[in-house]
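Please read the structure below before turning to the comments.
For this depiction, one protein chain was excluded, whereas all remaining protein chains were kept in their positions.
Chains here go by letter, A and B, matching the order in which they are written, and residues are numbered from 1 within each.
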């Protein structure tokens, strides 16, 4: 315990506590925001997008990784599965983007008592999340529409719409439901909530070393996202292969469905691995260069 | 005030319990609920992804037709379908209008139409699959395909704790209401009243953060003594849990039928 380096290493059960805490609370808040109707003033949507202050606060006060993952899972479970709205792959994308954003926000804060730091971290978290969401949405249209560039006006309009939503969410939800409540809550809870979980509060020295945290983990997160983008692109190329599939069926019979699905899954995994390796090499090279 | 009251009425504990029970038990008699979760995952992994990369409108429409049939058999409420369709059409429509500003013309319509059909196929596929599975099936299925035990535990825990959490939130929110003072003037477009209630909704989380922290501690202690840490790390526990999962004849038949239909689509229209 006295060893300074080991101070912020949590036991397995403490991680689980942070995880459960974050999951249940953010899940609950999600269920509440799902029930709140939206308001429109012209094209401006004044909806309570999410109570991001809950995961932000917990990421700042506790271990950001477990708080972030817990919150994302809470959203999926309470806000989707339990309301009968689980969306399949779409949830995966939200899960990764949100966890990553909250995690980064949590690591940015060194001193939970410093309101400026907390505020900046909250806004950065929201911006990262909304930016990733916007990019993914644009990517979807890009993948979904054949030769997007050739369709007049569409590319511009999708960028414009996403850009608008990005600003709307960052300025409205970001300030009202992330910045203000987080700045209000963090100093109040600091030193009070940690003992309830049998932990010592974070101190100035307990920060995560930038190299350790922002280094590999951020990169892995980035790679994952990039990999998904590439996966879509790659799959779009395979479209032509469906043509000969029919012949195979005639030749081999019904069990082919399993093989075909198995092969598809296998290819997908291999692609992921290869792409992430390549990307990792690239990044490592980049790091060396810089 | 009226608005806030309605909102809180919606959030009553009994209401939440009814909703939960509904999603948990609601559809147990339909065909899809009897399938193995793996079958549904496999099925979804095809219809949830491939439409993105298909650009042939006939194939897509054929798929859409198929999805409409499956959603019909999954007994999805027409209201959900309507909301979904309106949402997607609205999205497409707004894209179109803005595209016209950027020099788009009627040639923009077709790609947008295809995109909307794609999105529809994907959404209907996920609705068919995930509305048919009850939470136990879903969490068992996820466990089976290798998602960590913590996730399926969390789903179960969510079901266990949600009514308790909602009740507590409800009480705290009411305490705020009774002891605080709602603004006397509603303000332009009820702005004052709305912002008062939204502020209460946010502030009610401060007490909840502390009390949930206390809860989490006992729960994790109990988990420790109940061997869950042992369970998460031992494959034989997983086997024991999933011993009821079994691919049956109807699973294979369903997959084969879906496959044949897709093949047919490709053969005819490609």
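Operating definition for what follows: a contact is a pair of C-beta atoms (placed from the backbone, for glycine too) under 8 Å apart; a residue touches a chain by one contact, two chains touch by 3 or more.
By definition in this document, contacts and distances are computed from a predicted model.
*Asks:* Given the options "Carbamoyltransferase HypF", "LLM class flavin-dependent oxidoreductase", "Nucleoside ABC transporter membrane protein" or "Energy-coupling factor transport system ATP-binding protein", which would UniProt use as the protein name of the unshown chain?
*Replies:* "Energy-coupling factor transport system ATP-binding protein"
*Asks:* With the missing chain put back, one of B:50, B:71, B:108 or B:204 would touch it. Which one?
*Replies:* Residue touching the absent chain, from the options given: B:204.
*Asks:* In terms of residues, what is the contact footprint of the unshown chain on chain A?
*Replies:* Its contact residues with the unshown chain are 1, 11, 13, 188, 192, 195-196, 198, 200.
*Asks:* In the whole complex, what residues of chain B lie against the chain that is missing from view?
*Replies:* 1, 14-15, 17-18, 20-21, 24, 135, 153, 156-157, 159-160, 163-164, 168, 171-172, 174-182, 203-204, 206-207, 210-211, 214-215, 218-219, 221-231, 234, 236-237, 240-241
What we mean here is this: only the chains that are shown with their structure count from here on.
*Asks:* What is the distance, in whole Å, between the centres of chain A and chain B, each centre taken as the mean of its C-alpha atoms?
*Replies:* Using C-alpha averages as centres, the distance is 17 Å.
*Asks:* Looking at the complex, which residues from chain B come into contact with chain A?
*Replies:* Spelled out, the residues of chain B in touch with chain A are 7, 10-11, 16, 19-20, 22-23, 26, 42, 44-46, 48-50, 52-55, 94-96, 98-105, 107-108, 111-112, 114-115, 118-119, 123, 125-126, 129-131, 135, 138, 150-151, 154-155, 157-159, 161-162, 165-166, 169, 194, 198, 201-202, 205-206, 208-210, 212-217, 219-221, 223-224, 229, 255-256, 259-260, 263, 266-267, 270.
*Asks:* Where on chain A does chain B make contact in their complex?
*Replies:* 12-13, 16-21, 23-25, 27-29, 31-32, 35-36, 39, 48, 51, 53-54, 57-58, 73-74, 77-78, 81-90, 140-141, 143-146, 148, 151-154, 156-158, 160-161, 176-177, 181, 185, 188-189, 192-193, 196-198, 232, 235-236, 238-239, 242-243, 245-246, 249, 254, 256-258, 261, 264-265
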